[in-house]
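Notes follow once the structure below has been shown.
A single protein chain has been removed from this complex, and every other one stays in its place.
By written order: A, B and C. Residues from 1 in each chain.
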Amino acid sequence: MFLKLVWLIPALPLLSAAILGIFGRPLRWSERTISWIACGSVFLSLVITAGVFVQYRAAHWPEPYLTSEAGGFPHSFVWVPGGDAELSLGPRAGQRATFRAEWSYQVDPLSMVMMVVVTLVGFLIHVFAIGYMRGDGGFYRFFAELNLFMFMMLTLVMGSNFLMLFVGWEGVGLCSYLLIGYWFHRADAKAASMKAFIVNRIGDFGFLLAMIAVFSLFGTLQFTEVMRLAADEAYLPTEAFGMFGMASWIALGLFIGATGKSAQIPLYVWLPDAMAGPTPVSALIHAATMVTAGVYMLTRTNVIFMKSPTMMFVVAVIGAATLILAAVIAFAQTDIKKVLAYSTISQLGYMFLACGVGAFTAGIFHLFTHAFFKALLFLGAGSIIIALHHKQDMREMGGLKSYMPVTYWTFVIAWLAICGIFPLAGFVSKDEILWRAFTTEVIPGGRWFWFIGLVGVALTAFYMTRLMALTFWGSPRFVPSTQAHGLSDEPAPHEEPRESPKVMTLPLIALAVGTAVAGFVGWPPALGGSHRFERWLNPVLYRRATNAEAMAHHGATEYILMVVSTLLAAMVMAAAYHLYIHRKQTLQAIVEAIRPLYIASARKFWVDEFYESVFVRGLTLGFSRVFWRTDTRVVDGAVNGSAWFTRFSSRLSGWSDLFIVDMIVNAIGFGLRVFSVAFRAAQTGFTQNYALVITFGLLIATAAYFIWGS
Amino acid sequence: MELAGTEAVFFYILALFTLVMAIALVTAPTAVRGALYLMATLIGVAGLFLLLHAEFVAGAQILIYVGGVVVLFIFVIMLVNIRAEINEPFRTYTRQRRLAAVVVIVMVLGVWYFGIQQDPFHLVRQGPVVALIPPPGAPPPPVEEPTLGGRISEDTQEVGSVLYTKAALPFEIASVLLLVAIVGSVVLARTRRQEETFD
Amino acid sequence: MVTEAMWTVLQQVPNQARTWQGFIDALLKKGINDFILLSFLLFAIGVAGVLTRRNILIIFMSIELILNAANLNFIAFTRYWQMSGRLSEHMGHVFTIFIIVVAAAEAVIGLGIVIALYRNRQTVAIDEIDLLKW
Partner (left out) sequence: MNIMLLIQAKPDWQVLAQDAARLLMPEMLVILFACFVLVLEFMLTPEQRRWAAYLSLAGLGAAGLSLALMFVKFTTAEVGFYEMVVVDGFALVFKVIFLLAAIFTIALSIKFLDVENEQRGEYYSLILFATAGMMFMASGADLLSIFISFELMALTTYILVAYLKRDRRSNEAAMKYFLLGIFSSGIFLYGMSLIYGLTAETNLTKIADTLARLARQQAPQATGFVAMAGMIFIAAAMFFKIAAVPFHMWCPDAYEGAPTSVTAFMSVGPKAAAFAIFARIFIDGLPGLRGDLTGESFGWVGLLAIVSALTMTWGNIAALTQNSAKRLMAYSSISHAGYLLLGLIAGNETGYIGLVIYLFVYVFMNLGAWGVIVAQRRASILGERVDDFNGLIHRSPGMAVMMTIFLLSLTGIPPTAGFVGKYFLFAGLIETGNAWLIALCVLAVINTAISLYYYARFIKAMFMSDVKEEEPLALSTSLRATLVTATVMVLLVGVYPRPFIAFTENATRHLLGL
């Protein structure tokens, strides 16, 4: 019965978004009405998801895929019909296939996990947002956009073909853009939303190219078909490590898409800025769901990735590098949300590392647990921010433990989880990743990746403990500098920070419970569990024969590794606690000793500045000089040229601030802009030049045909 | 089609005249002289039309082109150009003249070279043959004997009949086109004072 | 390149034209190719005028040359096909008449634009008209 209602899961939030968007303002609904509609629709989706889960598990698992096309459930329709196409790649090149876009859903173990995460965490965050957004002028708009996001995210995870995935992919990007820029009167929010959108687009372009390649190779965009064909060794042969064949190219395109959406090197720069949005948005989109879409996509296309060890290695390297870099940057951040943002990037690095070493289950499992504890961390941060009247600087916090007990205790659970303390969710999933990295046979150098992961554990434990120490422990530092609420400049009367209302603390408690128990879903056999999570996902994963033995291999090594990482985390936590609470002088001394590194970390290793200075200022200036010369000599006389140069140099100074926002595009686009200036210089305004170009074009075309044509 | 004997001689004369006048046009120092050279060129082309048995078109060329368009040019030159040319010393050519000349010369040489190599209309060398096999079932069209000139052909008649049957619709569109030209010239050329008087 | 081209041209001269009488005979026979060449030369001269002259009015006149080149083609081809017995309709002539009409209309509008331009700018030199660029 629930399987018949699958289409309602995304449709309900969409309906709610439409209702709120259209009627919210004209009818002047109260916040109460709006929150009932918004949360109610997500709750219904959650209920249906739960029902589908139960029914699917009981009746269908382990048969892997249940799709609309196969008649699994109704309501797929041909969205855009297409024609026959000739395939151009692979063994079927020359054959014809139908190219069409279908709107259809798919239920399988992987999308089931994602649906549960999205609806469950999404619902809790919706509830939290009622309290967080109270009194905001755009209440209806916020929930309409949030619901729209739910629709897009569910489309992304439930779509049964690449095109649906792409639609959801673009859609969540758009909603993210809208929600980051929700407070559009704030300059940082506006800039950040733009940056996020454009950086995401760079990734999308890789994804789109990969999609074209997938169709040209397989002749279909349906996941089931593509995965079936890709698993066939004769169709898509496994490449040797170091080879870069068809599978690698497709995987590369997909991975570029994933780095954009999931904020990996080099496209991670948008995520910290995205914290300018409201905190529930950060929790939902930029921690729990949207940013994990890249991991979802990698897992969804795991067959293709498994065929290309080269790309697997690249994925692992990028994941490992990201996890270290982001964790190091998180060391010196003072904004509580920025710390959490870099922590998210770092955790996403873990997931990519897991995918890279071939442990897709571990990646998805970490995604699953991370959704709980990171959402909890963000919501806790939101609770603090509200209590402190929108102040986010940790240097002005401290000692909140006694003021906000519920927030504190839930936060502690999340902190322990992210540090990997037994037996919370983070411990289970992170150790799974480390163990898989240690034993991987998919790519070489597994032990090195394990070591990097272990360093990451230590770093995580340190910066999270630092966050706890600065926020909850020690003595309060917020009293002298209480600031106004929001943007207005009038000082608000000082009041003690208070515990948040029930509507905000209840989601915290629920997520804390989730954080505590989520790990048991995938409890490893080494500790007496039965790896339910892995068995659950097994049907959608492709596994090479050689890998099976490593899977079964358990022993003393695993226990040792577990103990090592847990002990390391605990030791670092203790050390950090000690340093930040009792030995501030030592801390100061250490900071002084490593001052360059500390500054580098605080300034995010100048990556933004690097993009800005190298690509925007330096090269354009140099190139523009060159082009100025050629222009004056070739195109036009010196008179025009000097006038042009005057205009141009005045424009140059304008450029630097005009384009600061989108530095990443500048990185790609500086060359384009140089060409652009050259192309504009060709447009001399002199009519006969244009006529000459026309004649020239005619001459070239004709000559080409006469010389080579006949 | 072959022009032989006297016709060929006339071809040489007219072609040379046309080309020389055309070159004189594009090198004319002032616009008035340019207009006169244009008139001469158009008359030369009209002569070539006569040579090709297109008497009606030749007449239209003289009447419309020479009698209308060129006169219009001269009107506008009187209105605009005299003062402009007297007020400031006027360079004849633009800065890109050398490049343009190279492009045009390459174009001419190229066409000459390839055109002579390919000779797409070589069939004419073998006399009046049916170059294209007509679609099956169609009666063979009458073959006209080559004439040596001196006789008014019936082409004008045929042009008239085609103009009012096949070309009836383009003819009507052309009338709309002329209406647009009238409206356009009025819109563009009237002054503020004229507009206010009208209002 | 140029010498090669000239050599090719020489090679194209038919055998009988190698004698003096044959040369005269060949000279006095003008076919469709000569008309195409003539019209192309007219076209090229027109293009040269458009590309090199500064005076807008002369540029207009050069464009009339281009149109006349097309006219000459149409008439010559009509005659050619008529003589080959292929053609019963004089579409080429009719086309030419329409081209003349269009040329007249173009001249009217173009000269209207020139007048409007001259009233504002006091010039008919094309390279002084470059407000719009880049």
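Here, contacts are C-beta pairs under 8 Å (C-beta built on N, C-alpha and C of every residue); 3 or more make two chains touch, one makes a residue touch a chain.
As the structure is a computational prediction, the values presented were derived from the model and not from experiment.
**Student:** In the full assembly, spell out which visible chains the left-out chain is touching.
**Tutor:** Displayed chains contacted by the hidden chain, ordered by label: A, B, C.
**Student:** Among B:Leu36, B:Leu99 or B:Ala174, exactly one should touch the missing chain; which is it?
**Tutor:** B:Ala174
**Student:** With the missing chain put back, one of A:Pro62, A:Pro405, A:Pro501 or A:Gly697 would touch it. Which one?
**Tutor:** Candidates A:Pro62, A:Pro405, A:Pro501 or A:Gly697; residue touching the omitted chain: A:Gly697.
**Student:** On chain B, what residues meet the omitted chain?
**Tutor:** 114-115, 118, 120-121, 132-133, 135, 154, 157, 160-161, 164-170, 173-174, 176-177, 179-181, 183-184, 186-188, 192, 199
**Student:** When the complex is taken as a whole, what residues of chain A touch the one chain not shown?
**Tutor:** 78-88, 93-94, 99, 101, 166-167, 170-171, 174, 181, 184, 187, 190-191, 194, 197-198, 201-202, 204-205, 208-209, 212, 215-216, 651, 661-662, 665, 669, 672-673, 675-677, 679-680, 682-683, 685, 687, 689-691, 693-694, 696-698, 701-702, 705-706, 708-710
**Student:** Residue by residue, what part of chain C touches the chain that was omitted?
**Tutor:** Contacting residues on chain C, toward the hidden partner: 32, 36, 39, 43, 46, 50, 56, 59-60, 63, 66-67, 69-70, 73-74, 76-77, 80-81, 86-87, 91-92, 94-95, 98-99, 102, 105-106, 109-110, 112-114, 116-117, 119-121, 126, 129-133.
Keep this in mind: only the chains that are shown with their structure count from here on.
**Student:** Does B-C or A-C have the larger number of C-beta pairs in contact?
**Tutor:** More C-beta contacts join the chains of B-C.
**Student:** Return the distance between the CA-based centres of chain B and chain C, expressed in whole Å.
**Tutor:** Computed value for the inter-centroid distance: 7 Å.
**Student:** Provide the list of chain C residues touching at least two other chains, using ranges where the numbers run on.
**Tutor:** Only 47, 51-52, 126-127 qualify.
**Student:** If I count partner chains per residue in chain A, which residues reach a count of at least 2?
**Tutor:** Counting only residues that touch two or more other chains, chain A contributes 686, 688, 692, 695.
**Student:** Help me check something: in the complex, which residues belonging to chain B touch chain C?
**Tutor:** 1-5, 7-9, 11-12, 15, 18-19, 22-23, 25-26, 28, 31, 34-35, 38, 41-42, 45, 48-49, 52-54, 56-57, 60-61, 64-65, 68-69, 72-73, 75-77, 79-81, 84, 87, 90-97, 100-101, 103-104, 107-109, 111-113, 115-117, 119, 121, 123-125, 128-132, 134, 140-144, 146, 155, 158-159, 162-163, 166-167, 170, 174, 177-178, 180-182, 184-185, 187-189, 191
**Student:** In their complex, what parts of chain C are in touch with chain A?
**Tutor:** Answer in residue numbers: 47, 50-52, 59, 126-127, 129-134.
**Student:** Note which residues of chain A are touching chain B in the complex, please.
**Tutor:** So the residues of chain A in touch with chain B come to 637, 686, 688-689, 692, 695-696, 699, 702-703, 706, 710.
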